[in-house]
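A single protein chain has been omitted from the complex, and every remaining protein chain is retained in its original position.
In order of appearance the chains are A and B, and numbering begins at 1 in each one.
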Amino acid sequence: MTEIKTDTATGGSGMGRRRFFDVVLGGGIAALAGGILYPVVRFMIPPEQPEAATSMVVAAKVGELAPNTSKMFRFGKDPAILIHTDAGQYRAFSAICTHLDCTVQYRDDLKHIWCACHNGHYDLSGNNIAGPPPTPLAQYDVAVRGDQIIVTRA
Amino acid sequence: MGGRYLRMGMLGALTLAAVIGLHGRTASAASSCITCHLEFDDPAIREPAVKFEEDVHNLRRLGCESCHGGNPAAGAEEGDPELAHDPKMGFRGEPSPGEIPEFCGGCHSNVEFIKQYNPKQRVDQLLEYKSSHHGKLLASGEQRVATCVSCHGVHGILPVKDTRSPVYKTNVAKTCAGCHGDTKLMASFGIPTNQFDLYKSSVHGHKLLEEGDLAAPTCNTCHGNHGATPPGLTSVSNACGECHANNLAYFNESPHKEAFAEMGIGECETCHGHHDVMHPDDDRIGVHEEAFCVRCHSEGDAGYAAAAVMGAGLDSLKRALWAAHEILDRAERGGVNVALGKFDLHSADDAVIKARTGVHYFDTTKFNAIIQTGLAETQNVMALGEEAMHDLWLRRVGLMFTVPVILWVAIALYLRIRRTEREQASNS
Partner (left out) sequence: MSQQNRRMQIGTWLDERIGWSAIQELAMHKRVPMHRHSIWYYLGGMTLFCFLVQVFTGILLLLYYRPTAEAAFESVEFIMTDVPFGWLVRSLHSWSANLMIFFAFVHMFSVFFMRAYRRPRELTWISGALLLVLSLGFGFSGYLLPWNQLAYFATKVGTDILGEIPLIGEWLLVVARGGEDVTGATLTRFFGVHVAILPMIATFFLLLHLALVQKQGMSVPIGEEYKKAPSMPFLPNFAVRDLVGWTLALGILVLLSSIFPWELGVKADPLAPAPAGIRPEWFFCFMFQTLKYIPGKVFFINGELLGIIGFSLGGLALILVPFLDRKAGREERNVLFTAIGWVVILYIIVFTVLAYVE
């Protein structure tokens, strides 16, 4: 019969203490393992937006915009504007006015882009045609894939 | 009466000469005018021939004879100027200043003629000129005024779009200042001569002359080109309103419109000046020393109270915006993604710009509406920013959990191995 060795130096209660210590050590190791495993698992699960929305964005779905209307959307941290022209084309631009950075809008009466701050006007190619804006609006590429309208940096 | 016939005759001769000139011209035909005039040393005679090389009229194959008449095909070989200066061919020589508008206008007011060269070009310059101060003075016999050649040059005339032209947008002010900066000349008309200096120091002058922003106005933008005239009281603000449309529109709805009209003072320039209009900093709004408002309003009147409200409102919005920008930047430096917040900040930033224009309502209700929208946006952003900072803080909290665990494991492992070694020692 195998005898359970006791540590005579510490006496019978030594077993209990040692067992307790081992449990706590094991617990600590488990906690550490958990503390490593938890972030790793969270890391591996992809975040809601699976990739940075700074170079490509799904701006809208086909059919969402009637002709001669527009939609403001977010491109990275900047506002952008998607326009469904009368002729049926999709155009996308940075919505930051080149004058003093106000957010521009689409005017369906003028059928071009307008900035409310100081009455700047841009045509549907982004060119600054009237008012204080000194340069055209940055234009983005628009592609229709399936039912998605995808905007990418030019 | 005779003058009118003379004018018609000149017109007829001119047209004839132009037609002849056109027909007689080939690309390489050497004009005897140019050939002879180049041979002289006297700059007064030589220069026109030299400068004409670049002249836009020359490039359109119009020669000396198209304006001055005469015969370009004769006189050079023979060495006889009279053959070239042929009055039968309509030679007119150098026109006097008083004659110049009609001289140029002969072609430039002729729709049929000009549209052969540029169908879009205007032909009312002469008409405009006659309505102008310059034109009226000239008509009354005053020769020391600007005529066509004073601004456009003569013999080396370049198209307006050519950057070297004296009437290219960035050169206009200097051209006008050529006369309007001449103190002796302007003294006889009682016109001040500091406009160019004032303009150069102004925000418009800065934008155009130093930054090259062609959207900025210069002399002719407000005063007109050929119909140059000082704008009247209301028309100054109309000139401003051409670009600053919102400011004018709001102003026209504001209590200042009637008040200024009653007082007979200019609308925009009372506060902003005209030639020396500076970029209006935000410290121009409010009730402190530099503000425009306190030039007329004093403590106790309604305008003063409104100014105080507007100044404070703008300040509070700017401060809130600054705080929002600051917290987002801090979060971003800490490594949190704040793209959403920065996106929302755009509309808040818009509010400040709209508020500055909105001052011109001179109505605290309307102004405060803009400020409140901006503040609401800013509050959203602050919330996002605080959330981001909270995320950062959570990381530190996570640290407070992991580091003790790690320390504990390290210590416990060490104690454990020491125990094992004690057991090994007691066993051996």
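Note that in this section a residue touches a chain if its C-beta (ideal position, glycine included) is under 8 Å from a C-beta of that chain, and two chains touch if they have at least 3 such contacts.
Quick caveat, the model's predicted, so the values are computed rather than measured.
Peer 1: Just list which of the chains on display the missing one touches.
Peer 2: A, B
Peer 1: Which listed residue (B:Thr170, B:Asn246 or B:Asn337) would be found touching the missing chain in the intact complex?
Peer 2: B:Asn337
Peer 1: From the list B:Leu6, B:Ala139, B:Ala376 or B:Ala410, which touches the chain that is not on show?
Peer 2: B:Ala410
Peer 1: Provide the residue numbers of chain A that touch the chain removed from this figure.
Peer 2: 2, 32, 39-40, 42-47, 49, 51-52, 54-55
Peer 1: Go through chain B and note every residue touching the omitted chain.
Peer 2: Missing-chain contacts on chain B: residues 334-337, 395-396, 398-399, 402-403, 406-407, 409-410, 413-414, 416-417, 420-421.
The working rule: only the chains that are shown with their structure count from here on.
Peer 1: Averaged over CA atoms, how far is the centre of chain A from the centre of chain B? Could you give it in whole Å?
Peer 2: Once rounded, the distance between the two centres reads 40 Å.
Peer 1: For the complex, give me every residue of chain B touching chain A.
Peer 2: Listed in rising order, the residues are 213-215, 243-246, 338-340, 342-343, 346-347, 349-350, 353-354, 357, 401-402, 405-406, 408-409, 412-413, 415-416, 419, 423, 426.
Peer 1: Which stretch or stretches of chain A touch chain B in the complex?
Peer 2: For chain A paired with chain B, touching residues are 7, 9, 18, 21-22, 24-25, 28-29, 31-32, 35, 53-54, 74, 76-79, 96, 100-103, 116-119, 131-134.
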